[in-house]
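Taking it in order: structure first as structure tokens, then the write-up.
Every protein chain but one is kept in place in this view of the complex.
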Amino acid sequence: MSAQASRFLDVRALTDTLSARLSAEDQTPQSMTDASPAKWHRAHVTWFFEEFILRNVDSYRVYDDTFRYLFNSYYEAVGARHPRPERGLVTRPGVADVGLYREYVDSAMVDALERGLLDDDALGLLELGCNHEQQHQELLLMDIKHLFSTHAFDPVYVDRDIDEPGEPGPLTWRSVAGGVTEVGMTQGSAGFSYDNEGPRHRVFLEDFEIAERAVTNAEWLEFIADDGYHRPELWLSDGWAHISQTGWEAPEYWRFIDGEWTTFTLSGRRRPVSDEPVVHISFYEADAYARWAGARLPTEFEWEAAAATGDRTHGQLLDVARCHPGRAGSTMIGDVWEWTASAYLPYPGFVPANGAVGEYNGKFMCDQHVLRGASAVTPPGHERITYRNFFPAPARWAFSGLRLAR
Amino acid sequence: MSAQASRFLDVRALTDTLSARLSAEDQTPQSMTDASPAKWHRAHVTWFFEEFILRNVDSYRVYDDTFRYLFNSYYEAVGARHPRPERGLVTRPGVADVGLYREYVDSAMVDALERGLLDDDALGLLELGCNHEQQHQELLLMDIKHLFSTHAFDPVYVDRDIDEPGEPGPLTWRSVAGGVTEVGMTQGSAGFSYDNEGPRHRVFLEDFEIAERAVTNAEWLEFIADDGYHRPELWLSDGWAHISQTGWEAPEYWRFIDGEWTTFTLSGRRRPVSDEPVVHISFYEADAYARWAGARLPTEFEWEAAAATGDRTHGQLLDVARCHPGRAGSTMIGDVWEWTASAYLPYPGFVPANGAVGEYNGKFMCDQHVLRGASAVTPPGHERITYRNFFPAPARWAFSGLRLAR
Amino acid sequence: MSAQASRFLDVRALTDTLSARLSAEDQTPQSMTDASPAKWHRAHVTWFFEEFILRNVDSYRVYDDTFRYLFNSYYEAVGARHPRPERGLVTRPGVADVGLYREYVDSAMVDALERGLLDDDALGLLELGCNHEQQHQELLLMDIKHLFSTHAFDPVYVDRDIDEPGEPGPLTWRSVAGGVTEVGMTQGSAGFSYDNEGPRHRVFLEDFEIAERAVTNAEWLEFIADDGYHRPELWLSDGWAHISQTGWEAPEYWRFIDGEWTTFTLSGRRRPVSDEPVVHISFYEADAYARWAGARLPTEFEWEAAAATGDRTHGQLLDVARCHPGRAGSTMIGDVWEWTASAYLPYPGFVPANGAVGEYNGKFMCDQHVLRGASAVTPPGHERITYRNFFPAPARWAFSGLRLAR
Partner (left out) sequence: MSAQASRFLDVRALTDTLSARLSAEDQTPQSMTDASPAKWHRAHVTWFFEEFILRNVDSYRVYDDTFRYLFNSYYEAVGARHPRPERGLVTRPGVADVGLYREYVDSAMVDALERGLLDDDALGLLELGCNHEQQHQELLLMDIKHLFSTHAFDPVYVDRDIDEPGEPGPLTWRSVAGGVTEVGMTQGSAGFSYDNEGPRHRVFLEDFEIAERAVTNAEWLEFIADDGYHRPELWLSDGWAHISQTGWEAPEYWRFIDGEWTTFTLSGRRRPVSDEPVVHISFYEADAYARWAGARLPTEFEWEAAAATGDRTHGQLLDVARCHPGRAGSTMIGDVWEWTASAYLPYPGFVPANGAVGEYNGKFMCDQHVLRGASAVTPPGHERITYRNFFPAPARWAFSGLRLAR
């Protein structure tokens, strides 16, 4: 089997591994508009290969014509689609049917690869499709975590021992020299990257310092104890309005029970571990914490410049037996996505890809905030120092944390 | 086996028959706040027997303590419960677990009955529980119909041939003499009745006429053709505001496709059959139609007086092979629930039952409207001429139609 | 001058007296959708005479064609109109212009009357218009009270001394015999009545008892002290949902300051006077209180039968120097409107008036609740024992209280 087919099947297999722990019932609901059912993720990533690659293969016969409507996410150029807030109501096809659809498309893809039916464009879309499926593996876990968190009795996705709390040690800083610096990656230049990571271009940076590790749960508890959630001077106006309205007193999934803070994890409800990075915070909270700490968030370019010159190993990426950050360490990749001070905007000279996949990234460049790094639910191999993740300021269901700069 | 046990098991079996056609995925979502997942219905009616009967049996061991929280519908006296709008997010217990729960409670109930452990109060609650489960059988079908109607490709719950349209013939009227009339049923007097049907009491009625059959689809199409949905003088102020906001142009589930009206049924999308009663209309629409027709809705007391003196057979009740109204006929029971002009209010001397089950009916006596009769998804044996069904004015997902008076 | 012209001018003059205390700024805003600006009330009641009477007088020249759009309240038959929620944005015409409009219409009306240009229909509309303006006098005061209550510093509409609290004495009951009873008033039979008060018709009543006075502030404080707002068993389901969402802990305009309850009045913020009737409560609260007190609300027919056989004097009606209820007394007319157990529904044989004024009452007969009596802001002469006032269950800005029955 070709390396490409093998790579494809490996990516596909991980999705199946992740969903194998979920019942048909678990895979059906949508716990909020931003989230999607696991069943939908599994079908949508499959449809992506069918829509953008297999439909152009002469011999291919579409599995089910209704799936284009049901499993298109947001591609206007593809046509009408099921309303996003109602993904949890689509009970048919069921989980078993989706499994058959996956197998059907897998066979067709491998067949097309082995028979050399895919041209360079199609092979580019294959790589995009694999990365797309990896993204959805992370989303599937984020969404299941959110769904399970709404249950009153803390369902367990993966059994796992309690982590012993450690001592993170004092926060240290690293100086990074400024000046005209190159950032980003031009597509096609060296391995895969998304269109939004390029073109590579110059920016001017002042000298800055960056923290040697992410902010920890222990530090976050100090912020809470110092009344951080009740001091307007620490917050952006939008952030203050948001916490006033929602009543947030702690990160998403935290709940104060019997005199102490607990947090919901994919292994059930637990005490936050002191030396793990805080996770599931909004941009507002990251920004407020930084102000409280007398520091600030790095811009995405500072972040990238620091990552390019720092520890090139990585922390916790997706381990199906863990699905949870490890202890805060010196690498900038892994454990938690890190909010930056940067708005998600096009790089100079940015041109979206041709055709419907041009809608992949560019059209979301408005009122979103860049996160850098990768998280404990990012599949290994999907991380990259030029990677631009993005969410709206109030979003907390991603595995999001922060690192300070000054 | 005792008649009581046999009756109990018969009711229980019908629920299983209804849900056997539904996949685990079908049984999980909640398509709107007013609806509940099929899985939830199956568990809730089971919990009702456990909570109100078995918990008082010394030897009984509760199946799962979390179910009281998960499957309590609205009984404040029982304690905290899962938020109603989030019933569709409770993926655990799954369908199979709910099945085991049903079997467990069935055994315990039969055992308690056979061993004579239930006193008269408990036997009264048993009968209430059986009626309660029958109500939920109707709700389960209403809710599945609503869920399936949100699917773009019209899933089929029950395969069924197309009905040939017939000719209803002209509408005729029957005169009913007024005067002081007795209505309602005192609980315990003659067979089961809900607390809201009593006490039996006197009302004064003027002479009136009542239509010999329900309003049909053919007549409703005339109302539409005569611009009925666009003439404010026909509508109550609330109704006009509601259709202006929602854009309603026809009953729920109707859609205009390729030049003709269709309606979604539990057997898929079909043309409305001319001589079947119109179904899935709101109180607003029933009231506007009556005004357009130069008539009015009967009060619930007129309706009951007319039913007491009319054809005592019944039309279509629940037939699992049909789940759809039959042709409009002269009986007032069956096919569709009929909106009346009456607000849902307590009868003089109404006293709710003792304990938590006192919350069954009385607390909803505000801004709801009484429907009388029964529908094609009402289980046979559950119909009664004193039965007071009730829904808010805009509700359309019940099998609701109307009959004229003047 | 004719008695009719004199009556007309008297009604009109009271409106001017009420608005004379309000600045142009006070007369402009709309503090909620249900309320209207004072300026709008003054123009709308004037437009009513112009639209329904003067437009049919040959020699009359319409004052300003745009006013039909700006000051039509809800008459669909008249045509398009300014959106109700935006009445507070109509700054032009200003207060002075509205004053000129009033004078213009007054002259034209008196002229038409003196010259005998009005036929019987028009004279009927004149009487309707006078009653309509009286209704709006009450609304104007309700709306100003609501507007002023949103101000942080308690503006005063009328200066008035503090009332010394008294002792209401124990609650006593009066027995009323049931049987077939006549209620309502046929229009034209004896003085003015609205179409919704008729036709006079028979109802069957059981024997009942009615409280000799309204529920007082002192009693309401006991209800609060007994945790009445936190006991679900006392509340209708809708009511419990409503107070859970709104956080109500007391009647509208009450605020707990420095250890005691205060209430906002048209004379500023004061302590509720013990022996005054409680006022500004919703139907939900009235119903919950009655249940707490081991009683119930009377139906509107019980209320009318009791009023017809009881004390025929009246309590506090509108006194421009007071605008606030007097002490609870034995009469059933005045001080506060009393919520009844009855839904607002048409009487048997009810036929709305012809033409646009047929929209006056009938189209609101849905999900509203009847109040009987009259209040301390009802103009003297506008009260009637057959009068059917109505509001939705959550409404509290009317001068609404309750009287118990059992």
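Order of writing sets the chain letters: A, B and C. Residues in each chain are counted from 1.
The rule we apply is simple: a residue touches a chain if its C-beta (ideal position, glycine included) is under 8 Å from a C-beta of that chain, and two chains touch if they have at least 3 such contacts.
As the structure is a computational prediction, the values presented were derived from the model and not from experiment.
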{"item": "Omitted chain - touching chains that are shown", "value": "A, C"}
{"item": "Of C:126, C:147 or C:306, the one touching the omitted chain in the full complex", "value": "C:147"}
{"item": "Residue, one of A:16, A:76 or A:260, that touches the chain absent here", "value": "A:76"}
{"item": "Residue among C:15, C:31 or C:237 that touches the chain left out of view", "value": "C:31"}
{"item": "Chain not shown, touching residues in chain A", "value": "74, 76-77, 180, 201-204, 206, 232-233, 235-240, 283-284, 287, 341-343, 345-346, 348-349, 363-367, 392-393"}
{"item": "For chain C, the residues touching the chain missing from this view", "value": "23-29, 31, 39, 66, 69-70, 82, 86, 88-92, 94-95, 147, 150-153, 155"}
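Quick note on the criterion: only the chains that are shown with their structure count from here on.
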{"item": "Category of the chain touch graph - line, ring, star, complete, other", "value": "line"}
{"item": "Closest chain to the centre of mass proxy, which here is the mean CA position", "value": "B"}
{"item": "Same or different residue numbers at the chain B/chain C copy interface, by half rule", "value": "same"}
{"item": "Rounded Å distance between chain A and chain B, as computed from the means of their C-alpha atoms", "value": "45"}
{"item": "Whole-Å gap between the CA centroids of chain A and chain C", "value": "58"}
{"item": "Centre-of-Cα separation between chain C and chain B, whole angstrom", "value": "38"}
{"item": "Sequence positions of chain A contacting 2 or more other chains", "value": "none"}
